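Note that one protein chain of the assembly has been removed; the remaining protein chains are unaltered in position.
The block that comes next holds chain A.
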């Protein structure tokens, strides 16, 4: 039941986020049905992505009424695709520009995700600036969960995947709540 509520919220937030990416790159972006599943680390690395796969990861910290972390994970090819779609032809792309582009994309994705949620729930969201790291999926995922005080071996995965022209883009948005945050959200919603 609670997982269904999270799924619905993620669906609404993710839908709005997909629309905002579409505006940004001027191409249609869709979203698959969100994942809301409790998995242990071994299952995550088996089902979602191997722990030593290199990824580009961007995090944004949430403060205020909804403490937690948004984590955007993409691979090198997909992040290049997204960047190329964001930047007009003729502009030379260096690493700095590419990094700042992808950070801005995540900023927009997260903000539009939150806008959709805050229309339903009376809650204030304050988000940090985006931070970027390029490293192994396992190192990033475990570190972000631990930093969010999620110490259990089985963790709740809340994730959206984006689809472009029928193909899955290797890009996912995770939300990692601090302990007690989901309960607070359920209370606000009257459950």
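Note that in this section a residue touches a chain if its C-beta (ideal position, glycine included) is under 8 Å from a C-beta of that chain, and two chains touch if they have at least 3 such contacts; residues count from 1.
As a convention for this text, contacts and distances are computed from a predicted model.
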Original post:
For the chain that is missing from this picture, which UniProt protein name fits: "Anti-sigma regulatory factor (Ser/Thr protein kinase)", "DMSO reductase", "Probable chemoreceptor glutamine deamidase CheD" or "Transport permease protein"?
Top reply: "Probable chemoreceptor glutamine deamidase CheD"
Subject >> Residue, one of A:8, A:51, A:81 or A:104, that touches the chain absent here >> reply: A:51
Original post:
Which one touches the absent chain: A:136, A:163 or A:181?
Top reply: A:136
**OP:** Could you tell me which of A:77, A:120 or A:146 touches the chain that is not displayed?
**Re:** A:146
**OP:** Since one chain isn't shown, list which residues of chain A touch it in the complete complex.
**Re:** 41-42, 45, 50-52, 54, 57, 59, 61, 128-129, 131, 133-140, 142-144, 146-147, 151, 153
